[in-house]
Structure formats: structure tokens, C-alpha cells
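Missing here is one protein chain; the remaining ones are kept as they sit in the complex.
After this line comes chain A, so read on.
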Amino acid sequence: MMQFMLLFSRQGKLRLQKWYVPLSDKEKKKITRELVQTVLARKPKMCSFLEWRDLKIVYKRYASLYFCCAIEDQDNELITLEIIHRYVELLDKYFGSVCELDIIFNFEKAYFILDEFLLGGEAQETSKKNVLKAIEQADLLQENLDFQIRLFPGCQRSRDSKECSRRDRIDINTMALHQAVHLTLPAACLFA
């Protein structure tokens, strides 16, 4: 069973955290700090797995974002790597070429998609179509509110050209994201 999943940027900013075991806030912060440090210190060609306390950490980097899962001893590392990938695919499909900013501005959506995909640390629905269908249905239930003037009409879309250049996009189709390694991404430096 997965114990938790963390998404953080190259600058060490936590973008999403999902805990499947009860822990105190203090403990969560400590674990996050420790893992962000450990993972960021690793070099690109290193293997995606490491032992940490009595857990196994599986992580992968997509553009400026690290996806990091902690699984238990008997769990399968490779399939967890593909859990991460499937989640990235889901985000990508939903947001359309997802980038870190989408996850910042629509963090609640990122949580909703994750809940449809994984529940209680186990895969609930692995079909991309079915997960997206569930989210879509939910979106259809949304009321159209007239008074919502959208200052950022799709704050996701409009800044594409300016803020979020092509290279920050989480490119799910290439494994070789190292080109991005040396790039500093102003769009990603949220609160530095």
C-alpha cells in the first residue's frame, strides 16, 4: 500500500501532498523536509528507488516537478513508477499539456483527480477513460455562475505564452527530461 505521495518542485516547494496513513502535521512536515532534500540531492541517472526508514521511495521527475511515493516493503516498485506516470497522464489530459502552474492554481482539481485514481493508497481505477469520465461528470454538475468574471480566463491557458514556456510542460512522452535540469524556471519559483 502506498503510504503517501508528494509532488514538489526543483526548488523544493511542495505542490501536492497526499497521506494514506495517519500522521501528525509535525511528522508530515519532517518527512517532507527530509525526503525533498534526499531526492533533490540525487543525480539524474540514478535509480528511481531508494530505501528510506522501513519504506521504499519511488520517485520520478517530470520537467520541474518531482513525483515521489512511499510504498511498503512488499510493494512493487515498477508498478508504482507507472502509477506516477498514469497520474501525470491524467493531469495532462485534463489540463491539456499540464505544467506546474496548472497544479498550483488548480490544486483542488489535482486532488480530485488523484482521489478518483488512488484511494486509501491503492489503485482504484486504472482506466484513464473512466477516471476522466468521473471528473468530467463532476464538472458537468457545476453550476454556471454568471457573476464569475474570470480575470484569468482559464488562468491555465492564457499565461501559456508568457509565463509557462513550452519547456516547462510536463512532457509525458519523453523520459529524457534532463535537458530541463539546468534550466531555471521562473514560472516555477513560486515563493522563493
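Keep in mind that, in the parts below, contacts are C-beta pairs under 8 Å (C-beta built on N, C-alpha and C of every residue); 3 or more make two chains touch, one makes a residue touch a chain; residues count from 1.
The definition used in the following text is that contacts and distances are computed from a predicted model.
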Not-shown chain resolves in UniProt (candidates "AP-2 complex subunit alpha", "WD repeat-containing protein 46", "Acyl-coenzyme A oxidase" or "AP-1 complex subunit gamma") to "AP-2 complex subunit alpha"
Chain A residues touching the chain left out here are 1, 14, 16-17, 20, 22, 24-27, 29-30, 43, 45-51, 54, 74, 76-79, 81-83, 85-86, 93-96, 102, 104-109, 111-112, 115, 119-130, 132, 134-139, 141-145, 148-157, 175, 190-191
